[in-house]
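Our next item is subunit A:
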Amino acid sequence: MLLSELKTLYKLEWRQFSRSQGQWLFPVMLFILVIVLFTVGIDPEAHRLQQMAPAVIWCAFLLSLLLALDHMWRDDYQNGVLEQMLLHSESPLQLLLHRVVVRWVLSIVPLLLCLPLAISMLQMPMTIFMPSLLALAAGSFVFWSLGSALSALTLNDRRPALMSLLLLPMAVPIVIFGSRVIKQSAMGESVSGLVLMLVGLSILSLSITPWIMFAGMRLNLD
Partner candidate 1 sequence: MKKWFHQWVSPPHLYERADRYAKVFLFLAIASILVALYGGLVLAPADYQQGDAFRIIYVHVPSAWLSMFAYAFMAGASFVALVWRFSAAHAVATVIAPIGAVFTLLCLLTGSLWGKPMWGTWWEWDARMTSELVLLLIYLGYIALRLSFEEQAKADKAAAIFALIGVVNLPIIHYSVYWWNTLHQGATVSKIGKPSITWDMGWPLLLMTIGFMLFFGAITLMATRGELLSRERRTKWVKELVDINRGVN
Partner candidate 2 sequence: MQEFFSMGGYAFYVWSSFGFSIAGLIYLYLASKSSFKKKFNEVSIWQIRENKRVDK
């Protein structure tokens, strides 16, 4: 039963993704634009760019995800699909979780494909690619799942800004650990501890946020 539900979900996701008229490109564009704007704000010398790079990559990445998060539930909430989905499902919690993961993958893959471009724009060594990729993936999952939960909580509010204001203060630890990964890997130091820390945080958020999502939706769908 769950399998067929999931099949429907994946089909729906794929249809929405392919019909979105290139909307998946918007976060990618924002990602590049933030990097450009940061860079034109300073004298772009290598050492200065390298010093800024960890923070710029992380801020650009999270802001782009924020753009994608806005569509997490809102469209389906407004046209009633979400209500149907939760009403008819036997295990709504798992369904929600699958959707969060699918959307997360669809959002970060284009951004991560741009990562080499971002690294070279900021004149960092390409050796940071793998560690940064892992850190961005783990850190973005924390951000994404928390963001999905907070979006569910603020569904009835039409202004997308509110969710961002609730979510961004909670991104502080992710940016601290994540930027450190980029910085240390650029200096050739080991970063496995920090990456594990981010993975730990994403497991923590995975265990807590589905409940918040569910509660938020039930409250807003009443």
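Selection rule, in plain terms: all candidates are chains of the complex that A comes from, given by their letters.
In this section, a contact is a pair of C-beta atoms (placed from the backbone, for glycine too) under 8 Å apart; a residue touches a chain by one contact, two chains touch by 3 or more; residues count from 1.
In this text, all values refer to a predicted model and were calculated from it rather than measured experimentally.
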Judged by that same contact rule, which candidate in 1 or 2 sits against subunit A in the complex? 1
Residue numbers of subunit A touching candidate 1 in their complex, please. 146, 149-150, 153-154, 156-157, 159, 162, 165-166, 168-170, 172-173, 176-177, 180, 201, 204, 208, 212, 215-216, 219-220, 222
